[in-house]
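Have a look at the structure below, then the notes.
Every protein chain of the complex appears in place save one, which is left out.
Coming up: chain A.
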């Protein structure tokens, strides 16, 4: 009998076109997503080499990072952003790559549209010049972020040279408590193992808690794998996955779908397969999480307190103090009751329809607190249309929330949506780095319902007291 294998190894091994002795593997890439920020230099590289895109059918482009989330029908105001989006248009036209541009019904954040369109499927290898490519792994594939030189590699050869990462499995079992979501699971894991705790690893998430999550909730978890340093994270496909994919635009249809499912059912880690590291957590131990510092590992359950200096190892004190100074927080204090200025509900972590439904359910009949600015930025045109079809836009309007047009928005302080210096923003995105949401902006990462609760009360709130 052959060696038991992990799901990760099965997919990886099936994609190795050539292994180099003592060197990296040439790994075939099934699906390549590109966007305006990390692709222009790669296309330039192709031009310099005088070559085309290896297989345009495997490449899909969209504009998301640098787009305004208001008046998308008008030309982009900011000259450099406009130039970057126009460069993407030019490059896609010249090289024959399909582009879901502003105004296209499929446009949206690259990691939202892939699964939504059925371009992301189990068993695939997927890359994109963006670290949150790990999102796609929720459907049971190997998906990871790459740099621009690697984007050029994949455009040129449909392969990437990579060393195989080590394997880690994280098992979550048990029942989540009320008000706790998949965002809390991943923020909890990162707070336990730190922002570099999985560097060098590819993570498989398993356990009955994970099995019980919807497809979209699973994406939130895989999305943030990179925030603990992992190359990516994946979840073995199951009935939830197959049902999610069924009927999606570019997914196999009819008989081809049934055949695909038959194959997808084999995509799981064999009994007895070895992981380099295996971690176990109990769902019951997880509370609504919030971050207080400047990396995603600096998270606590909302009813806890910012660590005291005595709880921080000596070697990390300087970084810790710098981080709290940036955040304007004191060691040992509680976050509950801390006023917030902005609420951002969006990003590839939490801007899918289920996230918007959760928020709408919670705020129905309530109003945002005085002085708080609330932005809801759907992850894609399809999410936006769906939200409107369900009347969620009305709920948001009545609550005083602003529903914007799709894009990365305030996740990264690159487009027009920035949080001003010194202001506090509770955000459903994935990074609380210094200046991430704008120079001097202070970010609390949390789940959509925690963000919605803060929007209504005007301060950091333990959502369990409101649901």
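As a convention for this text, a residue touches a chain if its C-beta (ideal position, glycine included) is under 8 Å from a C-beta of that chain, and two chains touch if they have at least 3 such contacts; residues count from 1.
Rule of thumb we're sticking to: contacts and distances are computed from a predicted model.
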item	value
Chain left out of the displayed complex - its UniProt protein name, from "ABC transporter permease", "Cysteine desulfurase", "Putative ABC transport system ATP-binding protein" or "3-isopropylmalate dehydratase small subunit"	"3-isopropylmalate dehydratase small subunit"
Given A:167, A:231 or A:338, the one touching the chain that is not displayed	A:231
Of A:135, A:158 or A:301, the residue in touch with the unshown chain	A:158
Absent-chain contact - pick from A:34, A:327 or A:414	A:414
Touching residue (missing chain; options A:213, A:260 or A:374)	A:260
Chain A, residues in touch with the chain not shown (by the definition above)	17-18, 20, 22-24, 26, 28, 30-31, 37-38, 40-41, 44-45, 48-49, 51, 54-55, 65-66, 80-81, 83-84, 87, 121-124, 129-131, 145-150, 152-153, 156-159, 161, 163, 165, 195-196, 199-200, 226, 229, 231, 252, 260, 263-264, 295, 315-316, 318-319, 322, 412-414, 421, 431, 433-436, 439-440
